[in-house]
Each structure stands twice: as C-alpha cells, then as structure tokens.
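Down below is the structure, laid out as structure tokens.
Here the complex is missing a single protein chain, while all its other protein chains stay put.
Our next item is subunit A:
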Amino acid sequence: MTLSRRDFMAAAGTGAVGALIGITWGATQTVDSVTQVDNPLTSYPNRDWEQVYHDIYAYDEVDWTVCHPNCTQSCALNFYMKDGVPIRAEQVYHNEEPSVGPSGYEDAGVSQHWNPRGCMKGLTVHRRTFEPTRIKYPMVRKGWSPDDPNPEGRGEDEFERVSWSEAIDLLAEKMANLEDTQHFHVFNAIKADGLFTRHGSARRLASIFGGCEWTEYDWYADLPPGHVMTTGYQTSDADASAWRQADYTIIQGKNLIHNKLADNHWFQESRERGGTIVGVYPDYSPTVQKCDRWLPIRPGSDPALPLGIAHVIIDEERYDEEFMRSYTSLPLLVREDDGKYLRAHDVFEDAEPPDHGIDGEHGHHVEGDWGEFVVLGEDGDLHRVSREEVGEETPVTPRLEDETEVTLTDGSAVSIRTDFARQKETILNDYSPSKVAEITTIPAEKLRQTAREFATAEKAQWFTGEGINHWFHGASECQRGIFLVQAMLGNIGERGCGYYNYSGQYKIELLDGYPTYVNPDGHSARGMYPGHALAFFGGERLDPHAIHGDYDRELELVAHEDSDEPVLPEGTESYTMKKPEILWTMNCNLLNQTKHQEHVIENFVKPPETANELLVVSDMHMTYSARHADIVFPVHSWLECEYPDITVGPENPFVQMDHGVMDPIYDTKQDGEIVARVAEKLDEKIPPEERNVNSYREYFAEFLAEDGDVRTYIQEAFDSGITTRDIDVEDLENGPERLQLKTYPRIPFYSQIHEDRPFYTKTGRMEFHKEEDRFLELNRDDIQHFESPEGTPYGRGKTWKEGGDETNELYEDGYRFHYNTPHPKYRTHSSWGMTDWNLIWSARDFGSTNADPEGTERLVDDFSFPQGDGETEDVPPLGEAFVEMHPNDAEDIGVKNGDYVKITGDRGDLVIRVLVSERQRPSDAGDIGQLTIWHGWWEQQFPDEDETSDVVGYNVATNIWLDPLLETDDVVHKPTFGDPNVSDIVDEDVSWHGAAFAQGYEEQVWAPTGVERDTLVKVEKYEEADWRPGDARKDELFQDYVSGSIQEGDS
C-alpha cells in the first residue's frame, strides 16, 4: 500500500512537473522500415497496442466523497482508485455507470438538469492531498512556551515536531489555566460545510467550555445587511434552478460564471429561453461576455444605479401598486417630526401602546410587539394596520402617496407622509438618469432603456455579490435600492424573480437542527463582536457613531484590556468583549485572508501586549496562517477523513455527506477528533467542580470510544430539524438527499407572497424607510446614494448633492485607482493555491510548467515550506501573482507586461508583476481606474524585493471598515434558526419550536461586517521584468487576425 502511494507520487505528484527542464527536444534517431500498413484511414493491422490506454484508464474500485470548500456549492465526486490511491475524480450522474459510487442526485428527487457538478478544483483534490505543502505532523514553534509566548517570533521561528499527545496536552493545559473561559476563542468561519466532525465540533467545545466563537460574517463581511434592513432576513437566495425562469436579469458586480461554477448554467440558460442579461461592472468581468449589455460603472458608485432605475419606474408610473400596498412599508405613514412610523396609539384613543415600548427589549426571542402602524385609506381616513395584516389581509386599500397633518391623541398636530412619498421625493429630485449618469458614468439613455426593459419583463431578477457587499455603501444602500425596485415591480416570491447574493457559505439555517449539536444542553459559545476585535487591533476605544477604519499606517497601536461594558451594541448577551488569550483557527487561512493584513500581523499577531498567548492553527497545508502559529495541528484532506460530515449550500437543495476514500498519508487527524482529544484532556486537568459540564469528554464520546459512531450526532441533529427530520443519515451514504423546504426550487419569500405571512421586520413588510435611531442620526433613514468614505474622487462619505463638486484629497495626492480583489476561479480563496495545475492556470501569463530559469531559481527559494526541526520542502515554481492594469495606465508609468510595480495604499505597499489588461477600467474613464488582483495568492507567490514591510501579500492594501449604521442593536430580524411565523405550529421536538424574533446582534445575521475593502491606491514602476512571457498576439499580424482579415491580408 505504502509503496504504491510512493509510486503514485513519483508519477503524478508535483515533483515531476519540472522534469522538462534540460531535456532535449530532438526526435530519436531510430529508423525502422515502414511496412505492413496499407491505408490507415480505413484499416490498421495491429491494434493490440491499444491496451496501453486501457491500462492507463483502468482502476480497481470507485469510491465517492463530497468536495466542499468555501465556494459554497458542494459537489459529490467519484474517486477512481488504483492500488488504494485516487488516480482521478469524476462527476456523478443519476445512478449511472461508471458512477458506481453514489446514486447521484436522482435520489434527491431532482432532474438530470442538475448534472454534472464538480469543477476543476474537485478534480485536483487528490493532487492537493499529495502536495508538498501538506503539514505532516503536529508541530510547536520553537520560540513559544506556555509561560513565555514570545509572539514576536511568530512567522519567523522554526518548528519542532511533537507528538499528538504532547501538542494536545499543551493546548489543554493552557485552556485549563485560563482565569476566564471566555478568553478561549475559536475561529471557524461558520460555513455550512464541515458541520459536525470538523469545525462544528470546535463550536461545540467552545459552547460547553464557555468560550467564544468568531464567524465569517463578523470578520469577512460576506453577507448583505441591506437584506436584513429591508426584509429582516439574512439573505434571500433561491435555488439555482429557479434562475433560468427569469426573462430579465441584472447582474451587478458579481462574477457568477466563475464563482458559481457548478451552478452557473442555470443562469446562462435563461438566455436560451428568451431572457436578457445586463451586467454592471467597472471592468470587463468574465461574466460580461455572457451579457447582452454591459453598463460600465465607476467603481463604488453602485448604490446610485438602482435609484436611477427606480426614478424611471416612478416617473413613468411603471410600478405595481397592488404589490406595494400589500407587501411593503411604502403606504405606511411616517412622522415628519421624528422620522418614526406613525403608530396607532399615536392617533387612536382606543389603541394600546406596545407593552415594552416600541423599541422593546433587545436580544433574541423578543416578542413581535412594535405597535400597530397607520395608513391613509382611499376614503381619506386613518386606519390601523398590524404587522400581521399583510397581503390580502391588508385591512383597507391604503393610499401610496399622501402628505398631510394629523392630530395626535395628546391634541398636538404632526405632519405625516407615506414612506413612498418620502422615497419618491428623494429619488425624483436627486436620481434622474442624467444625474445618475454623472455619478456612475453610465449613459443616461441606457439607464432609462434598461429600466424600461426591466420593468416590462414579466419575471426579473437581480444579482449582486461580494463585489458589492464589500463596498462600504454597497452593503446597505445599494441593496435597499435594489429591493425597492424589485418591490415596486412585484418581483418577489416567484421563480425567476428576486434579489440574490450567494456570498459566503452562510446557509446554516438550511440545517435547522444544527444547534442541537453545537449548542448542546443550553450551552452556547458567545459570539465575537468584530468591533471588539478591531479595538484589539486598533488599540482605541471605539466611538459607536463614527466610521472606523480610516487609520493611516503610522498609527501607534496599543493593545486593549478587556472592556467592562460593550463598546456596542448595548444590552445583548450573545457576544463577548473578552480578548482571545487562546485563538484556535480551523478551516480557514485567517492571516492570509484578513484585510488590512499588515495591521493585523503587527498589532495583533506579533506584539506581546495583545496578550494573545497561544495561536493554534489546524490546517492541511503550511499556509501563511500556519506559519504564524504557536501550535500547528495537521488535518486530513477530504479524501483521508475518518469521520463522515455534512454539508449544505445556498444555491442547491441538497444535504450531502462526505467520507474519506483512502487512508491518511501523514500523521494527521480530523478536526473533530483533535477537538475530542482536547476535551478528553480537559477532564484530566480540570476538577469536576470547576467544569461547566460534568464531563467535556462525554460530548465527544463517539469520536473516542472504540465502538463510537459520530453519525449519532448527525442523526440527532437531523431529527430535531424540520428540514431534515425525515432524512436517515445512512441514506446519505448512497448519495445526496434533498432538504425538506416549502418549495422546490426554494424561492425566497414564497410564503410571504402566497400565504400572506409577514416579513421579519417590525412592520411585517418589506421595509424601506428605517425608523431606528442610528439610521436617523446618520441621515440614512431613506434610501440615498453616498460616496465611499475613501474610494471616491469626490467628497468622501457624502451624498452626490453635497459631495459631487468636492474632490477627495487622497485622490488629489495621486491615489487614482480602486483596489479590486475579486475571487479567483482556479482557487477557492487561498485553497488550491499551491496545487500544481491550479497554480499554473491561476498565474495566467506568468504560470508555466517550467518557467524561465532565472525566475525559477528565485521562486524555488520562495516556495519552500518549513517542516519540523528546520527541514524545508521545496515546491517547483509554477506561477506568480500579478496585478491587472489597463494599457493606458501602464503606459503612463512606463511599464510593460511582466514589469514590477509598487502599489501604495494608505495601509500598506506591495510589489507585484503587471499584467497589462484591456479589460481593466483605465483611470481616464470617468476619473477613476481600477487595479485588479485575484484574491487568495500565497505569500510565496509575491517577489521578495519589497523592503518596506515583512508583511507580504495582496491584503496589505485592503482595509477593515466598520460602518456605524451596522453598529446598532435596534434592527429586528428573523433569527438564524426558526421562523417566528410558524414557530408555534412546528412540532415541539423541532429544536426551534417557539422561536421568536431577534433584535440586534446575531452572528451571521446582524453585526458590523468588519471588512469592507473600499480603498484607493497609487501605483508606480518598481523594476523591469527579469523575464517576460511570450506574447504572439502583440505583433502586427494580430491586427489582421482580430479583425478577421488575416487571409485576405495575405492574398
């Protein structure tokens, strides 16, 4: 077995890739006489040799598992095994040979339209498994000791190999000695994969131990809070199979064809069925080639676009009044004096004010009592409307537009307007197509045409993604504006209609029995509030009403002590303010992927004052994060895992279970088993009276017991969730099943529109005017466009009316490029970053099988990976990072393809190769240009010439912004698990039975999304290329080629 693995590595591993170097390309000189064959076009005499290829193709057996990185898609794949080694992966089909593994998706009750799934990354999971970057055994940093953490040495010290029991003992000892268990933090980027036997187990440990958990949303800003503001719901995403029903699609800042590889076809198929696609991007995103029309937009001006569309719809009265009256806040009356929705008890003597006041109590499980609302009927009288009276239950036909004065019960008079009248006034005054053209640089007549077509379409959908969500106002105003358009047109609750994001692996709510596992017996880890994290990193007490993130790089940063009281928000118990003395990350490459990277490394990771005494990283690979760890736990690849695990995703209706197909090749363990062993050790070290629970071990007994079966945990969670209660975990071994939801395909707000259930807002309606104090304070109660706090040539943070004539001083200083870091397709974030074939392709013009010799030598040094005891492992150099830059801008600074440039931002600099690229936005197109670096490069893929900082990577120039709009606990929403509309109807053994609303902070739903990339940079030439890739397309012949006249030109 072992031998054959070595054979495999010699034959197919990365080590062989450099083999072409130095081998001559001359043909062999052997000459044999040519005989026997008559006409090879019609027959050939000896075909026995064809067996050669049958042998290459042959396999012993097929096993299957699921590839589920944070691309969010989760694809079952068959692995073809020879001598116990996977030689290739293939997609599964409906119960077909040669898919002898799972049943495919047929047993999940879907059609063959879902076939096939699994992209090029899935097809190299086995190469990734055998990669030299794998961590082969547990290690401890030599400079670290439990009493003297010496964090300055992180990232530089060598590692020492230790045994598993030693490594686990070190962590458990440290945990047992914590004065306050809340100083134990896990970061597992709650993703709806790895739920039970991977990072979900760490959450379970943090819950029973009394620790804290950081999540992806809070840290990485994937999710769209504008959805929560408008609908009270985390993210309104449909099954991908609903996409192709649309007659018209606007896709804004989302490179869907490359980031939803397996599901993209549903999107594209809408065109074959008569649909139109309009793309809105600053650059020629690869998705543009699929669009019928591309509206090139000034980066960061996105919130203005839906308002321009809304202008046309309102101005030309193309809206659906019935829908607006039934399902939106637009007919509700708003008081002009305080900006609050008029309540029934304001004007009706017999109406009772809500028990606990309109703001009620913050936190989870608040009763939905925010008073009754008021409309003006067609009869001109005031009528009360409760939050349950929506849809056909709306008691009267309310006026959409009115402006009048009403007498309150105390006898005073107050001016009121409908929500619609307010939005309409702003939009008609400030966002005409010509005004929006000024803001966005999109021609007014094309905006108007697009708006008319969109409004005319029977079914129209709108996509955004992280390209928008990570912009400061993209996360709020832009999304609210899109919802306003969709609500005015009634494009909600039907197949092919809606507003989607699909950003992040957040749809944990689809597995609604999950809390049974991660929050057992009422124990729940506290959330980590990113504002607090930033306080550690920023060394300042945060003013909750200010924008955070506008630091310059010289800022002296000091670490903070614990806060006695929350910076914000107030009154909720579900998050922590305790600093991480122990931080254990798993399932993520936190330090490579963090924005404002230099800041994080230099102010959090390395300074002793942070008191972050133990950084533990569980990883498959020697990532940037692992290199900075004190203790490194090596984990299995998906192919090696010993325990099955569950995954669900936002674009598809499947619940899937992965399991390994081969034995581990190194001394690795699965995340869950590592956690279980730590728990076991805690029982030894902590006396029973000091424990939070009777035994930590017993919560992980199935991992540890001889006859244990972790599927028990999965089944228990399934049994307590309404989406999974009829699913038998054993059935998942034969293939995916489908979640039990209201509809297939899943359609957001189907019940709201078809069954008149309230939205999860205070008003029970899609809510456009926001009455919460923070919105009012910041002048963001109604929907407007604001310029970015940094990424604009104009007045920073201002509306166009205020700031359109101003100039951003940073821009005047030469910072004339937006810094764009979109998700790559050959990697998922940083994973597969060193997998040979993926790297060759992701490096584009700078990726090659054997590269230039000089470049090769340098890169070999850079691509080495520390192993225990000072050993390193070299990897063949296959590719380098690059930045894409428009030819005009490249010419301005005198750089050619392949030269190095230095990119300077307010927060850090980097040196990187240039790929001259016509698809980028030049700085002379509407004043601002764009530089694009695909996200997820590894440190080794950057040159080491940069002396300005030890911190190297694409993220040194990105930023962490905190938007004060999001730093409030006033916003009401549906909790992750449970639907207040039906929480009393579901059986009592459903774990969320009786769930009420949430108000304020909730991990993965409502929090300041700590990471917005909105930054400006400048760029200058750094150095000539040491070698350049070939480029046959730049010679004169190319002009004939591209114009289609190459042969005419020749004749």
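Simple rule for what comes next: a residue touches a chain if its C-beta (ideal position, glycine included) is under 8 Å from a C-beta of that chain, and two chains touch if they have at least 3 such contacts; residues count from 1.
Going forward, contacts and distances are computed from a predicted model.
Engineer: Select, from "Selenate reductase", "Tryptophan synthase alpha chain", "Pyridine nucleotide-disulfide oxidoreductase" or "Response regulator SirA", the UniProt-recorded name of the complex's unshown chain.
Structural biologist: UniProt lists the chain that is not shown as "Selenate reductase".
Engineer: Give the residue, chosen from A:288, A:489, A:646 or A:675, that touches the chain omitted from the document.
Structural biologist: A:288
Engineer: Using the touch definition up top, pick the residue from A:924, A:989 or A:1024 that touches the left-out chain.
Structural biologist: If we include the chain that is not displayed, A:924 is the one touching it.
Engineer: Tell me which residue among A:150, A:268 or A:695 touches the hidden chain in the full complex.
Structural biologist: From the options A:150, A:268 or A:695, the contact with the absent chain belongs to A:268.
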